[in-house]
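Pasting in a structure now, in structure tokens, and then I'll have a few things to ask.
Presenting subunit A:
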Amino acid sequence: MSGRVLHAQLHLRDRQLIDQRNGRLLGKVDDVELDLEADPPVVTALITGEQRIPARLIAEIDTAVKISNEGLDLDHWDDWFERHIIDKIPGAGDKAD
Partner candidate 1 sequence: MRAIAVLACLLTVLSGCGADSEQKMLTEGARSAREAASEVNTVRLISQQLLDHKLWVPSATSMVKDSEQTLDKVVSSFATRQPGSDTVRQTYDRYSDALDAASDAVVETRIALVNGNLAKVQQQVGELQKVGEQLDELGESAK
Partner candidate 2 sequence: MKKLLAVTLGILTAIGGFVDIGDLVTNALVGARFGMRLGLVVLVGVIGICLYAEMCGRVVAVAGRPVFDLIRERLGRRTGLLTLIASFLVTLLTLIAEIGGVALALELASGVQYLLWVPLAAFAVWLVIWRVKFSRLETVFGLMGLLLIVFAVALWKLGPDWGQLMHQATNPRPIGHETWATYGYYAIALFGAAMTPYEVFFFSSGGVEEKWGREDLITARANVFVGFPLGGLLSLAIMGCAAVLYLPVGIQVDTLAQVTLPAAVALGKLGLAIVLIGVFAATFGAALETALSCGYTIGQYYGWQWGKFVRPRQASRFHLVMIICLALSILVLLTAVDPVKVTEYSVVFAAMALPLTYLPILIVANDPDYMGENRNGPVTNVLGLVYLGLLLVASIAAIPLMIITKGGQ
């Protein structure tokens, strides 16, 4: 048998999600979606909050889970508080980055 051995609860659940591209922190893995009917049965997605991260976006599983943040809206609340509160305080940083 080859391939890396992992445990869904131990290695995936409650781990930090990180944007593979820029290292931004994107939330925690709250649950794991399994397709047990498939042949073979596989992991189909990670769940964080209301968002579903398809398995194809998982880039690397280490002490954190790195994903490619494509077509996901994981920054929604951070952006909301940024626009409505933090940006209104002087010195919050440049809009550019």
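Here is how the candidates were picked: all candidates are chains of the complex that A comes from, given by their letters.
FYI, a residue touches a chain if its C-beta (ideal position, glycine included) is under 8 Å from a C-beta of that chain, and two chains touch if they have at least 3 such contacts; residues count from 1.
The structure displayed is predicted, hence computed values, not measured ones.
Note on subunit A: across the options 1 or 2, its touching candidate in this complex is 2. Within the complex formed with candidate 2, the subunit A residues making contact are 11, 13-17, 24-28, 30, 48, 63-64, 77-79, 81-82, 85-87, 89, 91-95, 97.
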